[in-house]
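Quick one: structure below, then a few questions.
Removed: one protein chain of the complex. Kept in place: all other protein chains.
Here is subunit A:
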Amino acid sequence: MSSTREKLIDLLSTHETDFISGQLISDQLNISRTAVWKQMKNLEKDGYAIEAVPNKGYRIITQPTKISENTVHWGLKTEWLGKDIVHYTTLPSTQTKANQLAQEGCSHGTVVIADKQETGRGRMNRKWYSNNDAGIWLSIVLRPKVVPNQAPQFTLLVAIAIAELIEEELELTPSLKWPNDVLINHKKVAGILTEMQGEQDQINYMVVGIGLNVNHQQDMFESEIQQLASSFKIEAGKTFSKIELIQSLLQRLEQAYQDYFINGFSSVKNKWERYGYLINQEVTYTNANQKKQGIIKGIQSDGALLIETKMKQIEPIYSAEINW
């Protein structure tokens, strides 16, 4: 997004529905009156209804409901996350696009959003059903200065931020299925896919993909996931503004990220356990090509899942297929 556009949106959003003179905009943005007029025309193309009255100036009458770089930026209270937003109506996958942009050197905090994904993916190239505009499909590029060993913790940070959003804005009780799924009433409403590119001792970049089932009706889910998936709308019984949810999510994520660098992961552990799915319950799992049974006890201070084995030993699990 051009910085002029960004400044214009910041300026207009602070004036809400008041008139703001063309001269003021021209002065603040250091552009000509004609350039102001052109910028306004661009906003109109994006769906903003603008009233222009001589001697009074410009006023925004209605804001568009569709997602765009402008509408997400409008009122977004973050320092760096989402300062660069790349929006597409359709993409094969935001994750693939974000990886590509990261390799090309895009900034820390770049957010790639698509209304629809044709080939949305989960881990191991599994399918993520997102060829509809009912959900929020986005990927975030991060360049944290931590060692690769710490990278998986970001998945848990993101999961907590989503859980808090659900708790505070939907007033529902979420649970977190270790490490990357968010459930409401035992059904999946969100998934996280974290990928990274790094070396032995440093991370070049990380891409965190987030899929939120927002305004889906039950019959919108493909038959394979019909019994397993749900949406905010189904659970809360109302339709949500995707723009507001994206903004809330980005604000929460930025805050969680900052807190992580100040307080470390240990403060995250307690929050996670509060939402942890099937804590103190028995599960079967496969790791190192072996089938095992154990009771989930919580997470370790580095994010590993703690399982009490048959031998009554608590074992940290970094990697396993768990049969939930």
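The working rule: a contact is a pair of C-beta atoms (placed from the backbone, for glycine too) under 8 Å apart; a residue touches a chain by one contact, two chains touch by 3 or more; residues count from 1.
Convention: contacts and distances are computed from a predicted model.
You can't see one chain of this complex, but its UniProt record names it "Biotin carboxyl carrier protein of acetyl-CoA carboxylase", from the set "Acyl-CoA dehydrogenase", "3-isopropylmalate dehydratase small subunit", "Potassium-transporting ATPase KdpC subunit" or "Biotin carboxyl carrier protein of acetyl-CoA carboxylase". Only one of the listed residues, A:Thr17, A:Asn30, A:Asn55 or A:Asn125, touches the absent chain: A:Asn125. Of the options A:Glu169, A:Glu195 or A:Asp259, the residue whose C-beta touches the omitted chain is A:Glu195.
Within the full complex, the residue among A:Thr155, A:Ser175, A:Asn213 or A:Ser231 touching the omitted chain is A:Thr155. Even with one chain removed from view, subunit A keeps its contact list with that chain: residues 123-125, 147-149, 151-153, 155-156, 178-180, 193-201, 287-289, 303-304, 318-319.
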